[in-house]
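Incomplete set of chains, arranged as in the complex.
Residue numbering begins at 1 within each chain, and the chains themselves are lettered A and B in the order written.
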Amino acid sequence: MRLSVVVPVIGDQFNGHVYEEVRAYAGRESEVEVVNLDHGTASIESAYDEVLVGPDIVRKVEAAARDGADAVFVACFGDPAVNAARELVDIPVVGGFEPAVLAAMGVADRFSIVTVLPSVLTMIHRLSASLGISSRIASVRVIDTPVLELADRAALEQKLLMEMRAAIAQDDAHALVLGCTGMLGVARSLQAALADEGSFVPVIDPTAAAILALEAQVRMGIRHSRRTYLPPPVKARNV
Amino acid sequence: MRLSVVVPVIGDQFNGHVYEEVRAYAGRESEVEVVNLDHGTASIESAYDEVLVGPDIVRKVEAAARDGADAVFVACFGDPAVNAARELVDIPVVGGFEPAVLAAMGVADRFSIVTVLPSVLTMIHRLSASLGISSRIASVRVIDTPVLELADRAALEQKLLMEMRAAIAQDDAHALVLGCTGMLGVARSLQAALADEGSFVPVIDPTAAAILALEAQVRMGIRHSRRTYLPPPVKARNV
């Protein structure tokens, strides 16, 4: 299986870490390729950023499909341009939000999302509402740290742990979703730390959830419905 | 009051008609200016189109704000890039969907939307869900006609009337929303035709609703909340 990962930002500094994370969860026989954008923003933390990265994301997804990819992961928790990409190609495409949330729903009645900055909260709440699953969300919390400052893993884990404990104690979260695909390599240790403090509370890595959702779709022989995602009508387009 | 209208497509063929429609509903003392996009698509009928028109829409809204506009109407029923634009400027910005739906909610318990093509249905259903108002929607129907073929007003009215009658009889619609800002100049005559056939059923023109929402916000001294629409964090952006 050929999995294509579009890291939807300019600059390739995340590519290595994303590759490792994807590799860690992909099936042994899967090939993984990681590309980033030529045009866009350094990170995605607002609706404005989502608008700016959109056109190049769909270009990269189309290219991946044309080049024989079996499935594409748009590595951002906001699922930017995923709907558009699904209209264009006939292979599975997911972002970070939908698979992570569905995975969380499979293991807990209520879950919290812990994300980066207040500026992405509207995005997350609207995605939840548009999927009709808001009743399952205990809370959405932020560590108040920009994507570009997530690299310090110890600091990241510390901040996440603090919000996760609060989500459990104050918001009655039963599971936790990492609300940014840049929160790499921390899910398992956070899950272990929380388990040490009391009950087992699953922590969902959106990259892991996305890769396993793509492999599941490919192995089940399914992909997005063409009645939800219709092909775009033909017309003049000049971008 | 200076109202700026962004017709979010390439080509200025709609500008004249949109200007007339806006003019017909804007306050006498309001100035109206209409611009279209440099880069984008000839019409917006898919999530793909929405992605492609996004970057130039935010540019045009920013320009309008910089040039002293008091409010901006992004003349498309899908509210493309409206959230992003609101993050960037401190003047009221609306698309066609939100004001039309809120106007309909003010006059009827249930309403139907009649739009162009099946390819926009997912967009409309998700917008409704993300605004939490799906329980008020009786149905969304299509006349199966592309935006670029709406110019024949007699044919347009005929198709709309047929779907509107069906929405009333089969879906129990109490009001009707024109689901495309390209359906210009037909709301009042359709409303009259339906009234002749039975009860008074309001027909909402999204352009009218948008202009009156903008004027209302300006006159009330309000605009979008900065707690829903936070300013985008500063970072490298290359588009």
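One rule holds in what follows: contacts are C-beta pairs under 8 Å (C-beta built on N, C-alpha and C of every residue); 3 or more make two chains touch, one makes a residue touch a chain.
Every value quoted in this text rests on a predicted model; they were computed, and no experiment measured them.
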item: Copy count for the complete homomeric assembly [2 present here]; value: 6
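Everything below uses one rule, namely that only the chains that are shown with their structure count from here on.
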item: Rotation angle (°) superposing Cα atoms of chain A on chain B, nearest 5; value: 180
item: Chain A and chain B: spacing of chain centres that average the CA atoms, whole Å; value: 30
item: Residues on chain B engaged by chain A in the complex (per definition of touch); value: 10-11, 39-43, 45-52, 54-55, 57-58, 81, 83-84, 86-88, 117-119, 122, 126-127, 129-132, 146, 148, 228-233, 235-239
